[in-house]
Structures are given as C-alpha cells and as structure tokens.
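One protein chain is absent from this view; the other protein chains keep their places.
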Amino acid sequence: MISVIRTLGGRTIEQLEGLGRVAVFGGLITGAIFRGPTRFGFFVRALYDAGVLSVALIALSGFTVGMVLGLQLFNVLSRFGADEGLGAVVGLALIRELGPVVCGLLVTGRAGSAVTAEIGTMKATEQLDGLRMMAIDPVHFVAMPRALALTFAMPLLNAIFIVFAIAGAFAIGVANQGLDAGVYQSGLENAVQFRQDVAQSLLKSLVFGILIGLVATYKGHHCAPNAVGVARATTSTVVTASVVILLSDYVITALWGV
Amino acid sequence: MQSNATRDLVVGLFVLLGLLALSYLSLQVGGVELSSGEKIVLEATFDDIGGLSARAPVRVAGVKIGQVSGIDLDEDLRATVRLEVDADVGLSIDSSAAIRTAGLLGDQFIAVELGAEDEVLLDGEAFQFTESALSIERLVGQLVHDAGV
Partner (left out) sequence: MRKGGVHLLLGGSGTGKSTLLRMIGGLQQPTNGEVRVAGQLLSGLGERELGQIRKEIGMLFQNGALLDSMTVLDNVGLPLREHTSQSRAEIADRVASVLAAVGLDGVERLLPSELSGGMLRRVAFARAIVMEPEIVLCDEPFSGLDPLNVIRIEDLLMRLNRELGLTVVVTSHHMASSLRMADQIILLRDQTCIAGSPEELAGGDDEGVIEFLGEDGRSFLARRHELEGAAP
C-alpha cells in the first residue's frame, strides 16, 4: 500500500518537474523572441512546414466533418420539424468547439510531430551542439521560429477548417436534403455572434497553437540523441499536446462562461 | 527543396486564404460591421419583451436597419430596450415598435411600423407607441378563459 502511494507521489513529482521544465523552456523561447527577431526567411520556411503542408489535410477533414454533422443533425432536427435550425447548430458547434479542437489535434499530428522529429534529428546528429559551438543559441535559431509559426498558423488553419466544414454541412443539408439555402445561411448568421463565438474560437486556436508549438519544440530539444529517442519524442508530442489541448479547451470554455 | 520565391508565394497564398476565411467568419457569419455609417440609439418601453435578447434585429418592412443593443428594467418594472439603428433611415416620431416572432417558434425581433409625421426620431428619443411580445401561452390561456371552460 505504502509503495503504491510512494509510486503515486514519485509520478506526481516527475510530472510537476516536467511541467516546470516546459515552463522554463517557454520562458527561454519568450526570451528569444524579445532578444531579437528571427530572420524572416526562417519564419517563412517554418510557416510553410506548419501551415501550407497542413492546409490540404485541414480543408479535407473540415469538409468531411461538416458533411457528417450535416447528415446527423439534419436527421435528428427534421424529426422535430426543426430542420431550419441546421445552420445555427452546425455553426455554433463548429465555431465554438469542433473547429479549434479537431484542428488542434490534426495540426498536432501533422505539423507538431514533424517539428519534434526535425529538432530531435538535429539533436541526434549534433546539429544543435554544432550551433552552440558556433555561439548560436539553438532555442533562438531553431525552436523559436517554429513555435511562432505554429502559433501563427493555428488561427488561420482553424478558420479554414470551419469554413470548409460549414460548406460541407451546406452540401449535405441544402444540396442533398433539400433545405433552403437562405434558411441555412440566415440561421447560421443569426445564431453566431462575433464576441461570444468567433472570438472564443480565435482565442482557443491561438492558445492551442502556442501549446502545440511549445510542446513540439520542447520534446524535440529534450529527446534522447538517437533514433529511438527521436521516435519516442515524436509519439510523446502527439500524446502530450492532444491531452493538453483537450484540458485547456475545457478550461477556456469554463472561464469564457459559454 | 523548392526555390525561395515559390515557397514565399505559396506561404503568402496560405496566409491570404486563412485571412479570407477569418474575415468571412468574423464579418459575414459573426456579424461584425466595420464602417457601417452613423448610428443613433432609440429607446422603446415594453410591458413584456418575451424572449427578446440583445443583438436581435430591428426591421422596417422586413429590412434590417439595426439591432437591440441593450435591455434594462426601469423603475416602473417595465422593460426598456435600447435600439441601435442607422441614422439615415429617418423614423417619424409617431412610429411604433412591436416585438414579433419569425415564424411560429423562431427568434424574436423588433418590427418598426412607420407613422405619418414629418418629424423624425432623434438620438436618445423614445418610441411613443409600442406593442409587447405575443406570448403563445397567454394567447392559449386567453382563448380557454374566453371560452368559459
């Protein structure tokens, strides 16, 4: 019994230490931002990796999620003769919750893991040590532009995801099930409000972007310098970032007061 | 690796696409109005506003001219609704404001019916005539009462 409690305590301390190290790393990145801007070219390249390479996945997933929502909700709503509520329900669900969360999980899997793998490989092949020996701070040079790019790309990807999902639900509800296009559109526009819904969506995606960037670069920088270490770190990024996204989503939703 | 120019262009397109999606969500869906001209605030007092909520549309002849910007309870325990409407519409001072429902169960909005006077309502002034929300429960109750059941 005591050993169980001891294990629990040990694990807790371990987790807290890990949290502390992530926080310190976040501080380093923040410090790096203020110490001097990254070269624009690096940021653009990181944005290409984080954003452009994710667009196809995000758009396709968004459209599919929208179609599924449209089909499911239309069936349920029409049972109560409330099919004109489709636009409102789809819009609110996507903008408030599904958009930021699903998009965050997808970006974690697509771009976050790639960042960890890239930085981890750089560590395993001594590229990070090489930078330090040239008196170049690897956090400033490697981690900071990538974390910034993920933070910057997330709200944009989130918006793209939501627009495609709204189109997906439109395709099912209007083109397939015969709902009036104007009814769908006005239901959507009347239900969704900028300050309550769109701003919340933006805030969430921004926070998720920061978290993904932080976790991905941290895991890359702190992985064991070999192939197994890189593989573990990549998996760990996906797991950690996903959990952190879901937890912080609840916190933000609760604080926002829905 | 692609050349820098191509990559920059693609990244630029990505940012543009994201911003377009973002502005569609904010402006069209979210209903943020940028420079939508002068606004004036009018007041209307109702006995019962039913399910009217802030941001409900204000319409003249079915066309949206503004929205509900705030709802308060005055000292007589009546609901004072503040309406933010376009300044250039020019509602005559004997216009009336009525709370209507879109469809049987739809959202409530304020319908303004124009009067005959030449003078128009100015910023901060109140509607003289108002018509409270139609409550289905009350209608049914009235019906039952009148039928003497």
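As written, the chains take the letters A and B, and residue 1 is the first residue of each chain.
Quick note on the criterion: a residue touches a chain if its C-beta (ideal position, glycine included) is under 8 Å from a C-beta of that chain, and two chains touch if they have at least 3 such contacts.
Here the structure is a predicted model, which is why all the values come from computation and not from measurement.
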{"item": "Chains in view that touch the one left out, judged over the entire complex", "value": "A"}
{"item": "Option from A:45, A:96 or A:110 whose C-beta touches the chain left out", "value": "A:45"}
{"item": "Sole residue of A:122, A:179 or A:198 that reaches the chain not shown, by the stated touch rule", "value": "A:122"}
{"item": "Touching residues on subunit A - with respect to the absent chain", "value": "45, 121-122, 125-127, 129-137"}
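FYI, only the chains that are shown with their structure count from here on.
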{"item": "Where subunit A and subunit B are represented by their mean Cα positions, the distance between them in whole Å", "value": "35"}
{"item": "Footprint of subunit B on subunit A - complex, ascending", "value": "41, 44-45, 47-48, 51-52, 55, 82, 84, 91, 95, 153, 155-157, 159-160, 162-163, 166, 188-190, 192-194, 197-198, 201-202"}
{"item": "Contacting residues of subunit B [partner subunit A, same complex]", "value": "4, 7-8, 10-11, 14-15, 17-19, 21-22, 24-26, 28-32, 55, 57, 105-107"}
